[in-house]
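All protein chains but one are shown in place.
Up next, chain A:
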Amino acid sequence: MLLQGAKKGTSGRLRQKTNNEQRITETVLFYLFAILAILSAAYMVLTRNLLYAGFSLLITLLSVAGIYVLLFADFIAVTQLMVYVGGVLVLILFGIMLSSRVHDKSVLSESVNKVWGTLVAGLILVGLSYTILKANISALPWLQTTQLDVLGNQKSTVQSIGIKLMTDVVVPFELASLLLLVALMGAAYIATDKQKV
């Protein structure tokens, strides 16, 4: 799909075959990433060790980034890698290190409300799945009218997202930078030890 524009010189049948192969690869990769994401997310909940939970969350976030690439969202995938894997996860690991006594036998976290938690989460999952399967989303009218070839002739979505950020959503964009500044200052202020300063 990504190479569709580059293959104009080849004959139609060859292009068809290459497209089919790429599509099969895409589908296989999607299910691989999906299974990886679900398994490591489940391990995050099931394990008692905090550090194992953090690293299995890392695998989940990486798989979700891979799925973003398969959904033609390359910029979002890179942002996911940089912000989540590079920033939030490091913060979480710092939080684990700083908020548990390391001289305990290991950093463990017990589970409470197991029955109620499983019940509520299972009910939410069943309800959402039933709705998704019943709603017949693929048959929505506006999904039929749009073509699925997102990228078209351009190579990536970076240019369209950049133009959009600077025109249509420029006010939320600036507000977001303000929010980041406020969050940074607030986090630094809250975490400071006031007695020692």
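In this section, a contact is a pair of C-beta atoms (placed from the backbone, for glycine too) under 8 Å apart; a residue touches a chain by one contact, two chains touch by 3 or more; residues count from 1.
The criterion applied here is as follows: contacts and distances are computed from a predicted model.
The chain that is not shown, which UniProt protein name from "NADH-quinone oxidoreductase subunit K", "Cytochrome c oxidase subunit 3", "ATP synthase epsilon chain" or "ABC transporter ATP-binding protein" does it carry?
The UniProt record for the chain left out of view names it "NADH-quinone oxidoreductase subunit K".
Which residue numbers on chain A touch the omitted chain?
Against the missing chain, chain A presents residues 23, 26-27, 30, 34, 37-38, 41-42, 44-45, 50, 53-54, 57, 60-61, 64, 67-68, 70-73, 75-76, 79-80, 83-84, 87-88, 91-92, 94-96, 98-100, 109-114, 116-118, 120-122, 124-125, 128-129, 132-133, 137-138, 142-143, 146-152, 157, 160-161, 164-165, 168-169, 172, 176, 179-180, 182-184, 186-188, 190-191, 193.
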